[in-house]
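A single protein chain has been omitted from the complex, and every remaining protein chain is retained in its original position.
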Amino acid sequence: MTEERTHRYPEFADPMVRPRYVGLPTFMRAPYEEDLSAVDIALVGIPFDGGVTNRPGARHGPREIRNQSSLMRRINQATGIDPFALCRIADAGDAWVESPYELESALEEIAAFYRRLHAAGTAPVSAGGDHSVTLPVFRGIAAERPVGMVHFDAHCDTGDDYLGSKFHHGAPFRRAVEEGLLDPRRTVQIGIRGPINDPDIWSFSHESGMRVVYMEELYERGPKDVIEEARGIVGDGPTYISFDVDGLDPAFAPGTGTPECGGFSVIEAQIMIRALRGLNLVGGDVVEVAPPFDPSGNTAMVGATILYEILCVVADSLAGRKGG
Amino acid sequence: MTEERTHRYPEFADPMVRPRYVGLPTFMRAPYEEDLSAVDIALVGIPFDGGVTNRPGARHGPREIRNQSSLMRRINQATGIDPFALCRIADAGDAWVESPYELESALEEIAAFYRRLHAAGTAPVSAGGDHSVTLPVFRGIAAERPVGMVHFDAHCDTGDDYLGSKFHHGAPFRRAVEEGLLDPRRTVQIGIRGPINDPDIWSFSHESGMRVVYMEELYERGPKDVIEEARGIVGDGPTYISFDVDGLDPAFAPGTGTPECGGFSVIEAQIMIRALRGLNLVGGDVVEVAPPFDPSGNTAMVGATILYEILCVVADSLAGRKGG
Amino acid sequence: MTEERTHRYPEFADPMVRPRYVGLPTFMRAPYEEDLSAVDIALVGIPFDGGVTNRPGARHGPREIRNQSSLMRRINQATGIDPFALCRIADAGDAWVESPYELESALEEIAAFYRRLHAAGTAPVSAGGDHSVTLPVFRGIAAERPVGMVHFDAHCDTGDDYLGSKFHHGAPFRRAVEEGLLDPRRTVQIGIRGPINDPDIWSFSHESGMRVVYMEELYERGPKDVIEEARGIVGDGPTYISFDVDGLDPAFAPGTGTPECGGFSVIEAQIMIRALRGLNLVGGDVVEVAPPFDPSGNTAMVGATILYEILCVVADSLAGRKGG
Amino acid sequence: MTEERTHRYPEFADPMVRPRYVGLPTFMRAPYEEDLSAVDIALVGIPFDGGVTNRPGARHGPREIRNQSSLMRRINQATGIDPFALCRIADAGDAWVESPYELESALEEIAAFYRRLHAAGTAPVSAGGDHSVTLPVFRGIAAERPVGMVHFDAHCDTGDDYLGSKFHHGAPFRRAVEEGLLDPRRTVQIGIRGPINDPDIWSFSHESGMRVVYMEELYERGPKDVIEEARGIVGDGPTYISFDVDGLDPAFAPGTGTPECGGFSVIEAQIMIRALRGLNLVGGDVVEVAPPFDPSGNTAMVGATILYEILCVVADSLAGRKGG
Amino acid sequence: MTEERTHRYPEFADPMVRPRYVGLPTFMRAPYEEDLSAVDIALVGIPFDGGVTNRPGARHGPREIRNQSSLMRRINQATGIDPFALCRIADAGDAWVESPYELESALEEIAAFYRRLHAAGTAPVSAGGDHSVTLPVFRGIAAERPVGMVHFDAHCDTGDDYLGSKFHHGAPFRRAVEEGLLDPRRTVQIGIRGPINDPDIWSFSHESGMRVVYMEELYERGPKDVIEEARGIVGDGPTYISFDVDGLDPAFAPGTGTPECGGFSVIEAQIMIRALRGLNLVGGDVVEVAPPFDPSGNTAMVGATILYEILCVVADSLAGRKGG
Partner (left out) sequence: MTEERTHRYPEFADPMVRPRYVGLPTFMRAPYEEDLSAVDIALVGIPFDGGVTNRPGARHGPREIRNQSSLMRRINQATGIDPFALCRIADAGDAWVESPYELESALEEIAAFYRRLHAAGTAPVSAGGDHSVTLPVFRGIAAERPVGMVHFDAHCDTGDDYLGSKFHHGAPFRRAVEEGLLDPRRTVQIGIRGPINDPDIWSFSHESGMRVVYMEELYERGPKDVIEEARGIVGDGPTYISFDVDGLDPAFAPGTGTPECGGFSVIEAQIMIRALRGLNLVGGDVVEVAPPFDPSGNTAMVGATILYEILCVVADSLAGRKGG
């Protein structure tokens, strides 16, 4: 019906550029598409928080990130990247879980979604969900060879058995290395901080060869210098970006499950992600947006902003590989 | 892609019954459908608040009512009505405005949407938006004959010229009578209250023959008795339900533009709407949900609940007329 | 300067009827007037919470009640009373305290304000502040003879020495009786409830002859019946209305210092206050609005609404006495 | 150290009566006691929300209910019951779960806690947690004979397999009947409402002989009449009180996992619980307080209030049985 | 009446230094004065948000900035400037709009206010309102010659026709140049960022000769270096300061209509404004404070702080010109 509508502004035929308070909140108001045959990059929600160790709520992250992502627009003013011009991008819906009460099988449901997506030749840029979901994403997209990773977080998430499982949200990257999905020598973890109960809690990171940039070092060196080093570490192999919003200071992202005071700012995060341009990027995610802990909606807005920044560099990378 | 998914529970093929935090927030997770040829009832958002006299924000109402409407389910437990079984119901998107800075033309944009909808033989159940939007809805659906109305509100909304216009949200029903769209003798206004500046502000209601039930009378008589009278007044002619959430006490719906303390409760509203079953209902709306004034999201949840109650009685009425 | 302005609507020369989001927030946008010689009723703020026993914050009450009181209008639609037409009403500013760190002298500072006001022949309708402030109001206006009182509250506030003082906000009415300012046999306390530590905490109320209507009785009998009895008790002697917002259920007024779940509603409060019309009313107050505990602002809006209802019946009473 | 302190008020030796903002927030500031040998009634927290179907967060309920319970005092003013004088009451800490990622074993951890408590001859009054936890409470206290129940809720919670389990928070009472822990013919469910997806979702309640009082019936008959009937149904056998705060209208208790608009009020809840006095009460619980969804803290305050009301009637009943 | 009061502290005769929670919230508790004949600098509110393209609410900005401005004090501790000693400063009330439903005439109402103010020889420091209001301010004060501008914002606001008008809040400075009110070669825009739909959206800024400092450049160079350049650009001609709070990161100012993550901090803003001392400053404004999107009130507090910083440098400049 509404297609009969005559638009005063022809560009309004595109829902992405309409006034931001109108229309359905798909991710960035991109088209909703379940058939991925003609989609280069899929924006996917993972509404699952069954792996948290403290405050749940990240299951509501995709809904609210979609909502706030209407504030995004097409072109990245800082870099000039127009991801929607470079790639075919769609909201592919949610990798939701039918049996959420058992952690391991839940993660396997998610993995199945990403295997189908990967089989379609589509790269994922996802919004969690708690950080346990990155493991099944890796199962879907890294089965044939391990990926490298630039990982923004307050926590290394390379822990072990806790609360009856080794698949909780503080451990996915240890599992990913063990399963051959993640190359620890091509992994950089940035923003790590906070008090700990076990002095060896992140020993796996150090022993496996990951580069851990603690928050103090990031504060001293600044974002550009740290990312310059990170680029050298991940090199030109396939690389994934995982961004846990608790890497940011809680002033910027209070709505998260395991907040740690004393983090970096959003502009610093943006500078770091933009500086990843040119790497061989195969996907990324923003996780741990827990809207119930931030009634202002700001954390979801930050989540949408970071998701957009990741989308830009992934699209640029993908277009470069295709073009080449 | 996801249609390949094998569901553990076959009913999960229907997005309406999936876990409520997953998927896109169309109204009640009904299918999104721009082609109305096979739609009996369209759920429509009207993200416009250019007619407010005090606090704006209702333009964000449709988005948040959609979000909270995932908490609805198929069947009305109190009445047994399953609107989705009785009628073909879809989310028809937003009647949004391309030129919002001029009130009269903005309302005409909305009217055009409803004319197309009405021409398709579809009945609307809408979520505003401020109350000025009901006038263009009437222009769309009542051009051939005036409708009657059961109107829940703290204000009669039959005012006149104010702030440079007679089309603001405190005047739509005076305009509707003048335009021959609303039959005042078949109109009942319930919940009216609050201090006033002009003793004659609602004189049009009284002089035109509308029945005004002030809040004190509602408190004394109770909801069932008042609706019994209302049924007699609107009779069996075509009738519209317009529900301004400021009719509710602000404890139940703080997120609104012109709150008036001392209103009715949600259970009383539900009892009243359910008691309209059997009337000749042609549509309805919920207006004045202004989410920025309620960070808890409760007002939008109330808005979704009332929208669902109206949908149930409209669907039941429509099915009865069709069946007959 | 702005008086040169030519108004499109002549009534806009009066700040009280301008759009509610414009202008300075005096109480109900009444004129600010420090000279009370031509003022019948003074709206006064008492920004003092040095008498609380639990949560402070009521010092911020007058500011926020003024802010929300812009939502009021001139005429009480339910009763037809136009207080501004009946009496000369002004915002007389705040009875603020210069030495707040010592409770007794602070209360005496407040009393001095009310003595001046009373000497000017002006009746006060005040916004607290915690309930300890009603004692100095009485010292100002009841020195020549005790007043009766209709008192809405969850607590009798007739306690004794606690936390080092007998002038805290749980005791003003015992002090007032002792000081000969309040006639306990002409005092009715409505809405009393909540758990207690001392079974005799309110024994002074009972032994001095006050009528205590517990919340259960109010629920059973309803507001009209209770007020009918109250009218008989206070009779035609000078009577004061004191309304502690914690008499309301916290769903309606969460921003208060000593909330007690299970109270009455705003519409019930309005019905009760309106039913006091015709009594010999000499003033009133709304106390214990503590805005920091209600970021939505609703409690202050309720406070403004109740203040307006009290103003109406006081103005009506005052005009009647003058007229006679 | 502090016991050396000389108190100005001798009663301040008891932490329960100190100013409410001081000290550690045990439940109602009762003594914390892990050794239950001298405890008649244990106040227990169950910080588990692994059984929710929609919004998690009730794991944070016990912490915040303890926090707000400082607002309680010793004696129930409405009934005169002083539970702390009648029984030895302690905060027994949390029945917390070490392996929360697997629902069934988590519930069994909770059951083990209650078996130890029951073996010590102690009656539990608990604060959840989601409603799935009432099943393991029953396993702990009802193994030797089924109990009756007065159940306040928006949902019957007698569902079946959903999301991969039949132990989620919408099904505990079906499981309890099947396990011989709950006598359906001595069970009354009050406040039931809300839309449903499956018309037979609560058929187990009806077919097993439970009495279901829908919200409309409660509104029509009023709380006293409904409880009068309930007393007859549960009779003089051992009876448990389970109170889901979503039975209340969300205006009173927005912080909950599955809100349903149109519920009863707190004063109505209090009247109903108080009217259970004299029954043979063996314990009770308040569940589904999810603090993240109510930043005001009001829902936890309501939870504490209801917990106190249940404690009063359970203590009165227990003292009566002992005394007899 | 209150002037009879004897103050314990003589300085309390001045409302500006009284406890901050007392008294009427004029801007910084300066005297309210409609007659501008003896006023050097007028603090003016512009409660209008009819030009927004996304989230409205800035009409409530002046009220809340006044409220929070009570936290200001007389002397700028960082610079030693005491604006109230240098100039006669008053709160001149609101430049409010009687016909808000039509954008162009609304702006002209505002312009009329500023023409009267300018004719009185008074310099304005204003609090919006959305950014569309700066155009009519310019019409009032820059008719005889264009001004230069230091402009803090996330957006250049030099757009064109959109949503049916070219006078919305994203375009005022293009209009101002076209109307000969603003000298683009003496204009610096600082903090620009965020995704865009049209790559040429800010081409007018670049083509007209404005200096655009994007956020990345500001982060790299720091505030002092950027302002040093800005001083050179605006030179010693008449210069205006326009501060859109969305230039700040949303962590500092969430309550705004078009938030863009990744902005500067308040201390950086203060350093930049203070460094404008000595320029030939003719007025300034703070715009886009939308209180409904920040229930904490912090954004309005930031708005008041920035308004005070602008007032200080404008007063210093004005006093210098007068003194010379």
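The first chain written gets the first letter, and so on, giving A, B, C, D and E; residue counts start at 1 in each chain.
The rule we apply is simple: a residue touches a chain if its C-beta (ideal position, glycine included) is under 8 Å from a C-beta of that chain, and two chains touch if they have at least 3 such contacts.
On a predicted model such as this, the values are computed, not experimentally measured, just so you know.
Enquirer: Wait, the hidden chain, what does it touch out of the ones we have here?
Expert: Touched by the chain not displayed, across the whole complex: A, C, D, E.
Enquirer: So which of D:26, D:189 or D:317 would be touching the chain we can't see?
Expert: Answer from the full complex: D:26 touches the omitted chain.
Enquirer: Among C:57, C:146 or C:250, single out the residue that touches the unshown chain.
Expert: For the chain that is not drawn, the touching residue is C:57.
Enquirer: Using the definition of touch stated at the top, determine which of E:97, E:301 or E:315 touches the missing chain.
Expert: In the full complex, the listed residue that touches the missing chain is E:301.
Enquirer: Spell out the interface residues on chain A facing the chain that's missing from view.
Expert: Looking at chain A, the ones touching the missing chain are residues 53-55, 162-164, 192-199, 214-216, 219, 249-251, 254, 258-259, 261-264, 293-295.
Enquirer: Which residues does chain C use to touch the chain missing from this display?
Expert: 49-51, 55-57, 59-60, 98-103, 105, 163-165, 167-168, 290, 292-293, 295
Enquirer: By the contact criterion defined above, which parts of chain E meet the unshown chain? Give residue numbers in ascending order.
Expert: On the side of chain E, residues 8-9, 11, 16-17, 19-21, 71-78, 80, 82, 249, 251-252, 265-267, 269-271, 295-296, 298, 301-302, 305, 308 touch the unshown chain.
Heads up, the rule we're going with is that only the chains that are shown with their structure count from here on.
Enquirer: Which other chains touch chain A while also touching chain D?
Expert: Correct list: B.
Enquirer: For chain E, which other chain has the most distant CA centre?
Expert: Looking at centroid distances, D is the chain farthest away.
Enquirer: Approximately how many whole Å separate the CA-defined centres of chain A and chain C?
Expert: 54
Enquirer: What whole-Å value do you get for the distance between chain B and chain D if each is reduced to the mean of its CA atoms?
Expert: Centre separation, chain B to chain D: 38 Å.
Enquirer: Show the residues in chain D shared as contacts by 2 or more other chains, in ascending order.
Expert: 55, 163-164, 249, 251, 293, 295
Enquirer: In graph terms, with chains as vertices and touches as edges, which category applies: line, ring, star, complete, or other?
Expert: Contact pattern: none of line, ring, star or complete.
Enquirer: If two chains touch, include that pair; go through all of them.
Expert: A-B, A-D, A-E, B-C, B-D, B-E, C-D, C-E
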